[in-house]
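Just one protein chain is left out here, and the rest sit where they should.
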Amino acid sequence: MNNTTPIAVWSYLVVATLFEWALAKNFLSSTTIYTNIVIAALAASQILTVALVFLRLKYEPRGIVGIAAASLFFAVLAVVLALGSIGH
Amino acid sequence: MWGRARFHESKARGHLGGWSLNTGWLKRWLFTTNHKEVGILYLVTSFYFAFLAGILAFLMRTQLAFPSETFLQPPQYNEAVTMHGLIMVLWFLSPLGIAFANYFVPLQIGAADVAFARLNATSYWMYVFSGITAFASFFVPGGSPASGWTNYSPLTSLQFSPGSGETLGAAALIVLAASNTVGTVNILVTILWHRARGVSFVKLPMFTMFTFWTMLQFLWAFPSLIAGLIMLEADRLLGTSFFTSSAGGSILWDHVWWFFGHPEVYIVLLPAFGIVAGIIATFSGRPVYARKPLFAAVGIVVLLSYMVYGHHMFLTGISLTEREVFTINTEMISIPFGVLMLSFIGTMYKGAVKLTTPMLFALGSVVIFVIGGLSGVFNSSLALDIALRGTYFVVAHFHYVMVGASEFGLFAGIYYWLPKMTGRMYNETLGKTHFILSFVGFNLIFFPMFFLEDMPRRIVTYLASTGWGPANFVATVGAFIFIPSQLLLVYNMGMTLRGPRAPMNPWNSTDREWVSGPSMPHPVGASSHGIGNGLGNGVSHATSESAHEASPLSTRPIILCLGFAVSMAGLAFGLPVIIIGLVILAGGVFGWAWDDYRGRFRLPEEEEGERWPFSKVPKDKLAMWTFLGSEAVLFGVLLGSYAFIRVNFPYWPTPGVLHDINFGTIDTLIVITSSLTAYLGLQSIKTGNRRGLIGWLGATLLLGIISLGVKGTEWYGLITNLVPGSPIGLPVSSYLVMTGIHGAHVLAGLLIMIYLMIRAATGGFSAEHYGSVENFNLYWSFVNCVWLVVFPLFYLL
Partner (left out) sequence: MSTKLKSRSDGTDVSSEAGLLAISAPTADTWQSLYNLYWVLAVAAGTITIGALVFFATKFRARPGSGPAQHGEDGKIPIRTVLIIVIVMASVLAGAGYASFHAIGVYNNPPNGWNDPNALHVNVTGQRFSWSFNCTSGCGVPAILTVPHNKIVILNITSIDVFHSFGIPDLRVKADAIPGKYNLIWFQVSTTGTFPILCYELCGAGHAFMRAKLVVT
């Protein structure tokens, strides 16, 4: 494992953050709902990248990936079930 | 008292072999890390709590026997009903299951001990101290929590529950939740990593198999409880309004509590069913029927258990679609239980059934479960629940499944395993008498309650004109039979210590725990040199009894837990107590780290047994990942609560108004970079470059401190802008709490880094030996991932 990949990942994360910053500051003209979706998607991609490389999920056996995926599933489930109850 | 009697007995009978008197039974039991001794500690302690909660039930039933009774005053009754529920569910039933898990899971899978012996002691002492804290709440001004075991909001707020009882109770629950999280990681890693050769997943003995699934439920359910309690304590102590404003409020508490609460009741049930499955097989002389479908069925129960909790909220006004979904899911969960019933009953087919006491309790558990489970189907209907919600029909239902199914199953386990734990036989006649009295008494108490569908729960008294008198009277008669009859069990257990010697395998079971001889845990005298381990343990060929030598004693767990519990209790007693607690906690942690640093508790590598699917994964990494799994749900619920509140709140500040986006971005860049530096540190040590490791860790430490500094500046800005006397608004308070919890995780990471740097500087790591650094990296990058969610959520969206 050479040093290139982590630095490449870091660069992507920095760029994505700056892009999020620009979107939030309305430097790029776009409508609000699209802005929010893009920001959310960028954040999700950042987390995925960190998980795959810094948390080394790309190289771990299925069991570990299973634990990570299952935990994420239940975390998201809690949020979805709570938010889904709003409204009649 | 029991310990001393046993000590003298056993010494007289030569069980303890070359035991040094210098150790003393007090030192032994306070500092043990041996899984069997910890198991016994759990078992005995759980009985104390059952006794306390049982007295509360006795008082309640006496009060309710007649209409318009004034034996208990309303506030006392409310305290009794609340603490009875909390103690029974969380401090008795669950820990009794854990007691058996501690004692028998290693034996059943052929391991020498659990994965992390000192952590095991830690989870026990957290449990004890949390229980003492909870019980202490009876004696503070205002009395114990009195809002029901469900702690509904806003009754639990400072306004409606003044006094420190609820604060103390919530603090005790946090310590208990921590105990369970630690214990869960421990037992899960034990089952996943320490199985001896030949013990594949499918061949897991029943109790271990059910315990495995239970541990998964623990893992993802308890973080939700912790998140809720954090927000509740923030409301009570810091003036936030997570559960008191209408944006979050009662509904939010309902979601957070029941996402934990519903899996919790299966947590209480499944270990008991594991015992029942094993016992039915043993006393029918047959293999378990439909073992593989059973395995899958329990897994499905675990999965579904998180998706049914809305049935507790049918009348709160949630959307119709959600109510329909929860009805369907709740009905669906009956189906795997049907497969369980098929397996239990089918096992007896063409068998040779022996109705010993364990078998009676096991079969009794199944019969009662059928009734309890069917009554659950009534409650699953969104329409029927309209009339049943909050009534004694529900009380009947859950007592059937929790007392009848779960407790009877656990009692079956006690009788079944007493010969194993003590080497002696219990009195069979007493046992059968206990069963008959319990079974009859139990049904007398709770069956009439199915017909009290109009009677509200948790009422201190009722009018004669309601006509509820006769049923309540019968129920109390049942209580007067059931509760005292439990003394027969305790008496029997005590008598067993002087009872006749039991053969090695009195039940002729083929399960592994019977293959080795009856086992009193063998303590280790002061002369033994480090063979226990926080990181690894055990000798290979764990089927021989000699391999189950006790891990050495350690004073760190009890000190650490005492400190933790005292500091949490300080939430109710004031800052000085918190500080004293933290000091003690620090002492325990330092001592532990010092032990590791000195290489005590280090063991030779264990021979590899069955480790699928984690064969290439070192044990601590597996433990760290498991722990991170629970942390993911903790943050998920915290951040999800934030999202819930925001959606419901009419006037949330737009991005940039409350928090400076530039600051947040800078912080994010720092966080990202610290992940990189930590990772580069790991890469360095993998090539043996210790200096590089220290350098990169130092850089990470520096970046971490800077990011906390940035956060601190923002906090300062927000707090100084608060108007004293008026409530902190939700936007500010939610930010402070969420970033506070995240910040606490960062702080812990910084402390760990300092320890790692010291270890590295004194030659601790190498190219082959860098596990702790890798695990730290996992933790650190996970915490940074959380920030990557917090940042857009709070600053940008």
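Things to note:
Order of writing sets the chain letters: A and B. Residues in each chain are counted from 1.
In this section, contacts are C-beta pairs under 8 Å (C-beta built on N, C-alpha and C of every residue); 3 or more make two chains touch, one makes a residue touch a chain.
Being a predicted model, the structure only gives us computed values, none of them experimental.
Seen in the complete assembly, the chain not on display touches B. For the chain left out of this panel, the touching residue among B:137, B:153 or B:167 is B:153.
For the options B:86, B:119, B:348 or B:701, the residue in contact with the chain missing from this view is B:348.
From the options B:378, B:590, B:663 or B:715, the residue with contact to the chain not on display is B:378.
Listed here are the chain B residues that touch the chain not shown: 73-75, 78, 81, 147-148, 152-155, 160, 245-246, 249-251, 281-282, 284-293, 315-317, 320, 323-324, 327-328, 331-332, 334-335, 338-339, 341-342, 344-346, 348-355, 363, 366-367, 370-371, 374-375, 377-378, 381-384, 386-387, 389-391, 453-454, 456-467, 508-510.
Basically, only the chains that are shown with their structure count from here on.
Across the complex, chain A is touched by residues 192, 219-220, 224, 251-252, 255-256, 259, 306-307, 309-310, 313, 317-322, 612-617, 621-622, 625-626, 628-630, 632-633, 635-637, 639-641, 643-644, 647-648, 655-656, 661-662, 665, 668-669, 672-673, 675-676, 678-680, 683, 686, 777-778, 781-782, 784-785, 788-789, 791-792, 795-797 of chain B.
Here chain A touches chain B in the complex through residues 1, 3, 6-7, 9-10, 13-14, 17-18, 20-21, 23-25, 36, 39-40, 42-43, 46-47, 50-51, 53-55, 60-64, 66-68, 70-72, 74-79, 81-88, going by the rule given at the top.
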